[in-house]
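This is the structure I have questions about; it appears just below.
All protein chains but one are shown in place.
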Amino acid sequence: MEGKEAMISLILSTATRYLLPLLLLFSIFVLLRGHNEPGGGFVGGLVASAALALYSIAYGVAAARRMLRIDPRALIGVGLLIAIGSGLLSMARGLPFLTGLWVERELPLLGKVGTPMLFDVGVFLVVIGVVLTIIFALSEE
Amino acid sequence: MDVVLAIAVGGLYAAGLYMMMRRSIVKLIIGLGLLSHASNLLIFTMGRLIRGRPPLIAPGAEALAEPYADPLPQALILTAIVIGFGVQAFAVVLIKRVYEIVGTDDLDQMKRTDEL
Amino acid sequence: MNLILGLVLTFLLAALAPRLHALLKETSGWVFAMWPLAWTIVIGSLAQQVIEGDSVYIRYPWMSQLGVNLSLYVDGLSLLFALLISGIGALVLIYSGSYLKRHRYLGRFYLFILLFMGSMLGLVLSGNLISMFVFWELTSLSSYFLIGFDHEREEARRAALQAMVVTGMGGLALLAGLLLLGQAGGTLEIAALLKQGETLRTSPHYLPALALIVIGAFTKSAQVPFHFWLPNAMEAPTPVSAYLHSATMVKAGIYLLARLSPVLGGTAAWQLMVAGGGLVTMVLGAIMALGPSDLKRILAYSTVSTLGTLTFLIGLGTPLAAKAAMALLLAHAMYKGALFLVAGAVDHEIGIRDVRRLGGLGQFMPVTATAAGMAALSMAGLPPSIGFISKELLYEAQLHALHSPTLLAGTGVLASGLLVAVAGIVGLRPFFGHPIHRKRHLHEPPLSLWLGPLLLGGAGIALAIVPEIAASPLISTAVSAVLGKPTVVELRLWHGPNPSLALSALTVIAGAGFYAAQPFLLDIAARAHLKEWMARWGPQRGYERMLQGLNALATAQTRLLQSGFLRFYLMIIVLTTIALVGSTIIIPEPLSRWLSRIVDARPYELIIVVLMGVATLMAVLTSSRLAAVAALGIVGYGVALLYMLFGAPDLAMTQFAVETLTVILLVLVVYRLPRFTRLSGRSARLRDTALALAAGGMMTALMLMVLSAPLKSRLAPFFAANSLTLAKGRNVVNVILVDFRALDTLGEITVLAVAAIGVYALLKLRTE
Partner (left out) sequence: MRSLLLVLPLLIPLSTAVLGLLIRRKPHLQRVLATAGAGLLLTSGLGLLVSVQQGGIHTVQIGAWPAPFGITLAADLFSAIMVVLTGLIGLAVVLYSLGSIDPQRERFGYYPLVHILLLGVCGAFLTGDIFNLYVWFEVMLISSFVLMALGGERAQLEGAIKYVTLNLMSSALFLVAVGVLYGIAGTLNMADLSKTLRSTPHPDLAMAPAMLLLIAFGIKAAIFPLFFWLPASYHTPPVAVSALFAGLLTKVGVYAMIRVFTLLFNPQAHGIDLIILVASGLTMITGVLGAVAQNEFRRILSFHIISQIGYMIMGLGLFTPISLAGSIFYIAHHIIVKTNLFLISGLVFRLQGSYHLKDLGGLYRKHPGLAALFLTPALSLAGIPPLSGFWAKLILVKAGLEVQQYLIVAVSLIVSFLTLFSMLKIWNEAFWKSAPEEHLTSLPQGNRLALLLPVLGLATITVWISLVPETLFSLSEQAAQQLVDPTEYIRRTLGD
């Protein structure tokens, strides 16, 4: 029995090692394409946190926290800060809060870049922070 | 189809409310879940149903072509789902703690704070 | 203006009184007395002007949008009251400093008594109904604190509460009445209202306003059946009883009735309520005064009787009655103030207030005895006292009343006769005869304790001997104000043999009879179980029952409503919703059209809905927690599929993801909780099913109602047209979320953040 569990955990941890970067990359893809295709910060954030949650299952919460380096609660703060900041940029220009500002030229890979996308990044980070805070705390029970 | 959904929403409300009126906190949570599904589906139906025309502007087009599903209720529901998730997560953990502290899942045993 | 400043300064002085007292210590009573003395002088200096017929009227806006001003209106009536308040106030302050010497709360006592004095002055000087009401309530409040002065005794607290409850309820009636009056007259300014008695008496608001105001006045002035709080208020220190509960505050109701009599008076309703109520109180108060043996309670009941007489006279409303009322007011303030202070002095010196255990004190405290004797003379209505003059006037008014003068005079003689006996009991008996008390060191109280009674008692005689100096002019102007027309009153001690004099003689004889027969009468009362009967049926009992009833009602109601059962709360909310929302639902379409709209559904859509239905039923019926969670998840996925089918891929993705996460969370938590057990009975389940189905049905009906009308979205076309061009995004839903309505999303992620903080805190923070 013990051997079987160790086997599963070995498979899981190996799989996770390869899956994690892929899933994180995918989450960023979902985030970025959201402005034009289904997706966006929220779903992207969920994908990323699923990946990290998987990691915590495979290696334990402590390891996941170490790997993440930043406390998920701080991630929430940072995400919120980015979201607010994206709205404040326009105020600096005398426009109302949360007015979209866009970089004129299209950038390679990203396409049109503007503050609404920055806002979505904030959403993305908040979602990761929130889901991980909850899952880590529950797993540590 | 909207009539079918109206009936389905009514059923979800009935089930949700019935579950909320039980004495078990677990049923209470499940009832809340059903209730939030019902509300979201209600708003979705209220925005009127359009089959298979998501509000995505086709490549090359400048604007959405008619007919399209109303994007606004979708955005509202999305917000509502996410808020609902946050609240639900909190509520779930709350009942867990309540159970741990009070030692029962029977809501009828939790009326000390109301008693004279 | 100076008067307003004076009022403000009085309150300021009250606020500072505890501190000042701490500085002044022993002399504080004398020093504080300077302030009312100054008031007396100021008011006195106004007297000349007012007596000449000029009333003083000052207006200072306070809440002018509502017609509330801090107005002052000084005419003869206000003048008489203000002089009594400030004059007696000075004496009482001197007295208190000594009476309560070294009491730990003497500083607070000054605070409340000065607060009271300011309020009482404000009340009688107010020229606006509402500002008068403000002061009216403040007198109740200060009375509350003074009755409960000795607050660690439960009786004192109970008496204070009782006084507050009775006068407070009356106060609210009064407020309503005053506002109605103001509405009928279009102004709250007294001066303006006084000019439109005719209009007001014919207004539809007249009767309710009158009734409400009379209730207010009757509670304050202790008219039967609201009188019971006054004897109980004797829990207050004696100077308070002398000042508030005989000379001034209880007369506020009298003042109010007199003040408004030109406006409200003269009608049959007025006479019935005011004169009738007063008459009953006059007689019953006098009878009840024979009962107790406590000096202060005897005095309190006799005060009730006199207040009844005053009310009766104002209710009668004739010029003769007004004269008698003002004279009696003056007389009563003098002699009753004096007698209370004497009672206090006696209590202070030997610690006894029971008349049965007092006697022969005159040889030890002659000055006090003299004061008591003079006051008793006035109370008994014997010459040469102002009490005699007022009683003669009372009889004259009664004999000249339009209706049943004989009966009225008869009751007058009865009540006055009883009061003669009472005067003997409280004013003479303790000082004459054999000393019952064998206490050593029995001696005259200090100056500050006898000065007040002596001056008041003496004034009762002096005012009668030379009425033209002060009494006549003061009463003339007061009567003019009450009658609303200039009137000259000349008080005389002797106006020859007339029916009134005969009645006076009769009164004295009756009084002597009552005095002698008192023990016998008490015996009869005891045999008739009068006390027990009163305890069972009296108004005091009514008050107690009211409080008990209130508490019982409150408890029962709270137990019923705030039962602690969450499902009961939910049920009520659901029922309310069904009732209110259900009432708005209209069915605009025939059934056949709905059927056709059901038919247009695709088979796979129906399959999803049916599956959702089955899962819902499973969630409800299963006895396994995990099955219920799984069923909830299936419903969620069904919803997501529906979103997918009807053009909402973003929603579908989000729903899938959130549902998965929720199920995981639920599983993590729920499997540690106990299994489902059937907790509620069959009937409860049936009831809840019915309720839930009704609510669900209503929601369906609501949706059908809305769906039957076409929707023309004002917003969707704008988003469709501008999402790409202005907001640079092809996914309109996403553009709405991060741009068009980004503020919603900002709120949404804040909610998420808080939820995470909450979960974390719930799991990690343990304070217990």
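Chains here go by letter, A, B and C, matching the order in which they are written, and residues are numbered from 1 within each.
One rule holds in what follows: a contact is a pair of C-beta atoms (placed from the backbone, for glycine too) under 8 Å apart; a residue touches a chain by one contact, two chains touch by 3 or more.
Computed from a predicted structure; not experimentally measured.
J.: Counting the whole assembly, list the visible chains that the omitted chain makes contact with.
T.: Within the full complex, the chain left out of view touches A, B, C.
J.: From the listed residues C:Ser45, C:Ser583 or C:Ser683, report the one that touches the chain absent from this view.
T.: Checking the options C:Ser45, C:Ser583 or C:Ser683, the one contacting the hidden chain is C:Ser583.
J.: In the whole complex, not just what's shown, which of B:Leu5, B:Leu42 or B:Ile57 touches the removed chain?
T.: B:Leu42
J.: Based on the whole complex, identify which of C:Leu272, C:Leu407, C:Ile573 or C:Ile607 touches the chain you can't see.
T.: Hidden-chain contact among the options goes to C:Ile573.
J.: Over the whole complex, note the residues of chain A touching the chain we left out.
T.: Given the touch definition above, chain A has residues 73-74, 76-78, 80-81, 84, 88, 90-91, 95-100 touching the missing chain.
J.: When the complex is taken as a whole, what residues of chain B touch the one chain not shown?
T.: The missing chain touches chain B at positions 20, 25, 28, 32, 35-36, 39, 42-43, 46-48, 72-73, 76, 79-80, 83, 86-87, 90-91, 94-95, 97-98, 101-102, 107, 110-114, 116.
J.: Can you name the residues of chain C that touch the chain not displayed here?
T.: Counting over the whole complex, chain C touches the hidden chain at residues 18, 61-66, 68, 108, 130, 133-134, 137-138, 141, 144, 148, 151-152, 157, 161, 164-165, 168-169, 172-173, 175-176, 179-180, 183, 550-551, 553-555, 557-558, 561-562, 564, 566, 569-570, 572-573, 576-577, 580-581, 583-586, 699, 702, 705-707, 709, 711-716, 718-719, 739-744, 746-748, 750-751, 753-755, 757-758, 760-762, 764-768.
The working rule: only the chains that are shown with their structure count from here on.
J.: Compute the distance, rounded to whole Å, between the mean C-alpha positions of chain A and chain B.
T.: The separation of the two C-alpha centroids amounts to 25 Å.
J.: What's the distance between the Cα centroids of chain B and chain C, rounded to whole Å?
T.: For chain B versus chain C, the centre distance works out to 50 Å.
J.: As a quick test, compute the distance in whole Å between the mean CA positions of chain A and chain C.
T.: 63
J.: Using the touch rule from the top of the page, what residues of chain C touch 2 or more other chains?
T.: 649-650, 654, 658, 661, 665, 669, 730-731, 737, 745, 749, 752, 755-756, 759, 763
J.: Residue numbers in chain A touching 2 or more other chains?
T.: Only 36-38, 42, 130, 134, 138 qualify.
J.: Report the residues of chain C in contact with chain B in the complex, numbered from low to high.
T.: Spelled out, the residues of chain C in touch with chain B are 555, 558-559, 562-567, 570-571, 574, 594, 597-598, 600-602, 605-606, 609, 612-613, 616-617, 619-620, 625, 628-629, 632, 635-636, 639, 642-643, 645-651, 654-655, 658, 661-662, 665-666, 669-670, 672-674, 676-677, 679-680, 688-689, 691-693, 695-701, 703-704, 706-707, 711, 713, 715-716, 719-725, 730-733, 736-737, 740-741, 744-745, 748-749, 751-752, 754-756, 758-759, 762-763, 768.
J.: Can you list the residues on chain A that touch chain B in the complex?
T.: It is residues 36-38, 42, 130, 134, 138 of chain A that touch chain B.
J.: Of all residues in chain B, which touch chain A in the complex?
T.: 54, 56, 78, 82, 86, 89, 93
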